[in-house]
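Note that this complex is displayed minus one protein chain, with the remaining chains in position.
Up next, chain A:
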Amino acid sequence: MVQPLYLRPRAEEPLASLLADGALLHSLADGLGSPLNVLAPQRAVDNAGAFLAVYRRHRLGGRVYFAHKANRSSALLRELAAAGPRIGADVASVAELSHALGCGFTADRIMATGPKDARFRWLAARVGATVNIDSPGELERLAALVRTCGFAPVPVVLRLSAFEEGRGSAGGVRLLARRSRFGTPAGEADALVAAAARHRDAVELTGIGYHLDTVGLDEKVRALERCVEVMDSCLAHGLHPRAVDVGGGFGVGYVEDAGEWDRWTTALTDAVRGARPPLTWRGHGYGLRHENGTVRGAAALYPAHRAVSGPAYLDELLRHTAPSFGRPAATLLLEHLHELHTEPGRALVDQCGLSLARVVEVRPAPGGDGERIVRLAANAGDISLEEHGVLVDPVLVPRGPGGAPPGEPAGVYLAGNLCLEADLLTRRKVFLPRLPRPGDLLAFVNTAGYAMDFRAHRAQMQPAARTVAVRRHGDGWRWCPDEDYWPAGGTDEDGAPQQERERRPEGERA
């Protein structure tokens, strides 16, 4: 019998109930094929409510913008659009902008970020979405466009970066930071603000922001206080921006149990140094390597178990003391009368979706010691957790009535449907409570953030996953294709608007 090294997923409602309803999942996959994405969009509204509850706890105004790039679902966007004025959409292409508008977001609730082409800029300016300015050149181009076309002044947020460069910094310590290709270096903020003032007939400066790719609170709170300083300097130009935009990166905990995560990562280190059999296909080390008895390198893995993530991480950031002001971040914002903008992606769709893959074949792994390869009707592009460094077990959903037949835990490799050596859904050996059989489903939990359609492709003409959206109906579920999903009041089912409770997040009631 193998000693299983599980990384069992955290499954909250509604995913826990969906996973328990094997008959529903099998009938969906039978009808719509494998792979199949299942979304529960109303959970996203609850998540946004949890973020807004943190705002309320700290008495902060401002919006939560869903980073659309995390998932292209219409159902998600429509539910969020229906949920109230403090929830917005952060869009990163002209198609995402059109989609957000079509799903019911008004332009005042939309933020256009990222690299922008002329079409994207034009549509954002035309409808009056907030444009998140990436560089001085972009500000110039936008101002020229507004004047040429005679548009109303466009709200802009200035995105800053490189906060640590050229700064003696608090306490004489130089903080090293990852380079970013986005944003204007904080050292050049003065010139950018001056440009915004010069173009005040064409742009209205509404905020200063950043987005840092780090889980470190220290770096983020230092960037935040620098933004507050820049906000202050705007007053001298007669500009009155209202919001500090702290971007995203609040994180999701994928693995339920901290002990399982600790045991697995320790076992990986042991396997890399040869102290135990490999845990991975061809001894892959996830960035760790073995040199002269020593483990070198760093594991390129998402911290799959996170004690603090999502709204709780925002809460910690807001409680964190800003080093040069000596006040907690939330106090700093509130005292300066600033609002807060956030752009959670992954964290906003936490527990909103799962991806189903059908087991096609189970066979012995060559040279393996009783190991098996489980081939799925899906590939690594369809379920791209691994691509984002996220390691978490799928849930076995057995075929047929009566639950799982008895069996012993089994370590398996999950192979995809491409004719390609590298097409493994994960290079990790996955432990399941028993060996799957052809016809069973594997449900990958919590894939709505970046793991559903972000990397999906049509290589080898394999079918792309369909996406269905579900909502509760009595004791069971109603489902429809994602594109046909409309929030309460927007469907003609049963001949009358649905008698659902009004889905406004908690933070909206006041």
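One rule holds in what follows: a contact is a pair of C-beta atoms (placed from the backbone, for glycine too) under 8 Å apart; a residue touches a chain by one contact, two chains touch by 3 or more; residues count from 1.
In the analysis below, contacts and distances are computed from a predicted model.
Chain not shown in the complex: UniProt lists it as "Pyridoxal-phosphate dependent enzyme", one of "TIGR03936 family radical SAM-associated protein", "Alpha/beta hydrolase", "Pyridoxal-phosphate dependent enzyme" or "Predicted Fe-Mo cluster-binding protein, NifX family". Among A:115, A:137, A:216 or A:283, the one in contact with the hidden chain is A:216. The residue touching the chain not shown here, chosen from A:24, A:53 or A:177, is A:177. When the whole complex is considered, the residue among A:35, A:251 or A:398 that touches the unshown chain is A:251.
From the options A:161, A:265, A:379 or A:417, the residue with contact to the unseen chain in the full assembly is A:265. The chain not displayed touches chain A at residues 59, 61, 171-178, 213-219, 228-229, 231-232, 235-236, 249, 251, 258, 262, 265-266, 269-270, 273, 275, 286-287, 292-298, 300-303, 307, 325-327, 331-332, 334-337, 387-389.
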